[in-house]
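Heads up, one of the protein chains got dropped from this complex, but the rest are sitting where they should.
Up next is chain A:
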Amino acid sequence: MAVFDTPQEAFGALRPVCVQLTRAQTMENVARLQAHLAAVSTSALQELQEYVLFPLRFALKVPGPKQERLVQSVVRCISSVLAVTCVKKRELLQELFSELCTCLSPPSSSSKPAARSEELKLAVIQALHTLMHSTYGDVILSLYQPSTLPLLGFAVSLLLGLAEQEKAKQIKISALKCLQVLVLQCDCQGHRHLDEDEAQQCGDLFASFLPGISITLSRVITGDIKQGHKPTVSAIRLFYLIVGLVMADTQLARIPKNKEKLPVEQSRISELMVHRGPDWSKSTAEKLSLLLHKMVEFSSVHPHWKVRLELVELVHHLLRNCSQSLVGSFSHLLKALVGLVNDENSEVQSRCNEVLQGIAEQRVVTQNRALADVLSENLHSLATALPRLMNSQDDTGKVSTLSLLLGYLKLLGPKINIVLNSISHLHRLSKALMQVLELDVTDVKIVEDRRWGCESTCGPSGSLQHAMLKGRCQKKYFRFFTEEKVFQLLQQVCRVLGYYGNLYLLVDHFMGLYSESGMYRKQAAMALNELIAGAAGLGVDVLQEREVSPNMDDLKGSIMSILDEYTDQANWYLITSIDTEEIIHEPSVQHSGLSAHPGGTCSSVLLPSAEPHVTTHIMNSNIWQICIQLEGVGCFAAVLGKEFRLLLLSALYPVLEKAGDKTLLISETALGTLVDICEACGYDSVQCLINENSDYLVNGISLNLRQLAHQPHASQVLDMMLRHSDASLLPLVEDVIQDVLSTLDQSYNNQTSTFLRVLHSVMTALVQWFGSSCGEEHQQRQTAEWRSRTLSQGQQVVTRQEVEQFFLDYVRQKQIAEGNLPDTGNEEADEIPPLAKPEPNSDTEGETPLPSHAQLAKDVMERCIHLLSDGNLRVRLKVLDVLELCVTVLHPHGNHLLPMAHRVWPALVTRLISDDPLAVLRAFKVLCTLAQKCGDFLRQRFSKDVLPKLTSSLLSQAPASARAGPVYSHTLAFKLQLAVLEGLGSLCEKLDMGENDLNKVADACLIYLSAKQPTKLQEAAQSVFLHLMHVDPDSTWLLLNEVCCPHQYEPPHISLRPVKLSGMGRQRNEFTDNVLLLLERLKQQESAPPWAGAQEASPP
């Protein structure tokens, strides 16, 4: 609404108001002027600037006490004029400047700042701010002459006083802003850029204020946190701007040696001037260093993130401008900067990273030896304090300490080698790492967790996958910290070392630590793994690229030497359990002596714990050491990629050995390592890896089998190979299994259980690879039979004729069975056991060669025969398992199976009738499997050799168990009864036993249906009857009804005699419950019973 566009018009309008104001200085008049000003255009006002300002300045200058509110409104009015016009005269600037400052000056008598209202202070500060902004470049420089020094000094001290002592946040902030403008460091755009000379001149001037400004600001910065973050932020900014200006390296470099003489008339002023010579800058830097230290300490932990962000800026600014003059402060500044890398606020973090990146990129450190020295000194003292800090600090403290360490290393970058080349530095640093990385080995669970793989071999592949995934990141437990972040930082520390450092030097040093003492071994291995990863640039986060990356051959050389050390016997075969099976052979490793090079060096094998007493801690520690070494192998593979394939020759075997270890943690880790190797070497799966390198493995196995001490390991490897591979492996494996068998033949006494495990896995693998062909076919046949049987039963519609026919047939059959028919002569051959009967074509069939897997099964079965009577129950159980698998594989080759079965039989019978219940149970299982194939062959033998003993023992034990109390279920006799009862039913079914034998079984089991028997035995007996129902439902029905008959059966025709069963009408007795239950089941099973149903249809 510029009403008055031309100066003339404006003058006309403003004149009366101005005149009036000059006459009477009242608030109303000021307000009127203000109102009129609003209607004047900017250009017109510029013309009339001095005219308008005159009455206002006059109002300020009038002597005598003034109303505070009047002054305030005058000041506001002045600033509104200045806001839209610019000051073009030096005199005006200086006069206005001093007049405004005077408004706040204390009465001349007291030194205390006048008690002015806050509004006034604010108005004055803003007016000054506006004044500085409305002045053009050249004009404003007139304020920065030695002659105006007192005036400036006055303003500075005034503003500083306000900034420090005022309570109102607004005033503080404005004062600081205003000061910032005053030292020509305003944030806003549009200021003229000072050229070098001008800047130098200003620097000289401001140097006089530096002590005052810096001390006051530091007080503001470290002041009460309640003042809020904004004043602190402004103060920090101002601090670094002014320090950065005055102490700028570029300016100080240009300062002449001696102070130049100013003209005489200015001698008083020249006393105020400071000469920024070397002495001055040195002492100032020292003083600033103290202030900086205090400020940094305070603000680096300031709760508000903006303060911390500003601190980052401070470091950045000072490092950029004063890296030489303030070198003494950088140890604090860098510490703060590096520490803030892990600030909780992401903005601070990212800015901090940017700054660090910038520092690194500009090679501030690499080009500044002094700074590198500062850093390495810091590093040294930190490394010295590290173990103590790790011991005493909480986790957050540890994180910040370690990120500090990491930050130093990153900043040093390629200069790390200066540190590493100093023995004391390297020593300190590595020792600190060793101590911090100490693992917690008190967990007993790690030792206890066992892999019972043998029992659940080739279990669901899901669990294997799970184990593999798990194995890749085993969580370690450290003595001094629990936080995962701490470990990650330590990892990074090692990697950064590896990235920049001299690899040979580092590997050598840490290998020295590795072999120096068992205490450091695990930590050193961990460090070595990370060093190598870092050297290859894997997972390392750095600020600047290194100049030269190590070539593949160097890496490979280092890795090979580390691998050799890791897989050395003394470091690889450690006692991890006190399992009797293993420990017997473990110490013999010592004697085996490496004799691969009789003329060469025989490495002295010293087991770290040769004494027989091994504590859980030692075992736990050993387990971890192996795991760490395994992880190392995985890491090396990742580093070398496809190149690692060449090392598989020596590395794969040990890893697989550990994959078969019984300690869960080790085997999981090893599986993880295998996955790593797969990925690194470009194999699709672990199976691929093993298949394609099976020649290396087989070689290792066959060579290790030759040494007694290594046989268990070799068998573990074979076990793992078989588990993770497929049939394509067979030709190679076959070769080595023959080795295993021949080794077994030489040492039946000591290594049996070891080899049985291998045989078990071999047979499991064979069943898995080839078993489906034989097993399925058999099962199909069986199910088909079963189906046809049930089908025929279901479809049967019973008529009376059929009932009649049934009886006729039955009578005829019975007569035949009793031998009443004349033509019995032909049947005599049946009496001869099937085996004894010479098969007409057995010769020709025997000549056809067995497939190799079946031949293997046969060979294994041969060994089983010898081992079946081993003294150790566990061995016997295992043998029975293996035997069952052998039978499964040999199924399709009856000609070979039957002779073997014949040879196995005597030993098996012994297991069945006079062994531990567990063995009896397993033997039954074997028997059942055998029965599927050679039922005929077994039936007779079973009923002759085994059944009588079993039934008689059942019968004789029954009274005892019926009488027994609750403790009985823990006795061996009970277990035996249970085992027999549980196995007998299915066996009868499988062997398709004759009626006579079935009756024997039924008789023996019937007493166990008594309610007096222990419940478990009752249930087992029920199961026998359930099986009998499948074989012969009718006779079972009859037998049960003889004991107890719930129904009356009316004959369908009067010509038939009434049915009389001995169980009818009996009193309820001990058998009733179980029998009724079984009859119910029988009824369900025979949903359409052939003839009982017809009868049952009639009762109501």
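Note that in this section a residue touches a chain if its C-beta (ideal position, glycine included) is under 8 Å from a C-beta of that chain, and two chains touch if they have at least 3 such contacts; residues count from 1.
Keep in mind that, in the parts below, contacts and distances are computed from a predicted model.
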Candidate names "Guanine nucleotide-binding protein subunit beta-like protein 1", "DNA-directed RNA polymerase subunit", "Methyltransferase type 11 domain-containing protein" or "Protein YIPF"; UniProt protein name, chain not shown: "Guanine nucleotide-binding protein subunit beta-like protein 1"
Which residue of A:575, A:698 or A:1020 touches the chain not shown here: A:698
Residue touching the undisplayed chain, where the options are A:5, A:187, A:361 or A:735: A:735
Given A:707, A:753, A:768 or A:969, the one touching the chain that is not displayed: A:707
Chain A residues touching the omitted chain (full complex): 593, 595-600, 602, 646, 649, 695-696, 698-699, 702-703, 706-707, 732, 735, 742
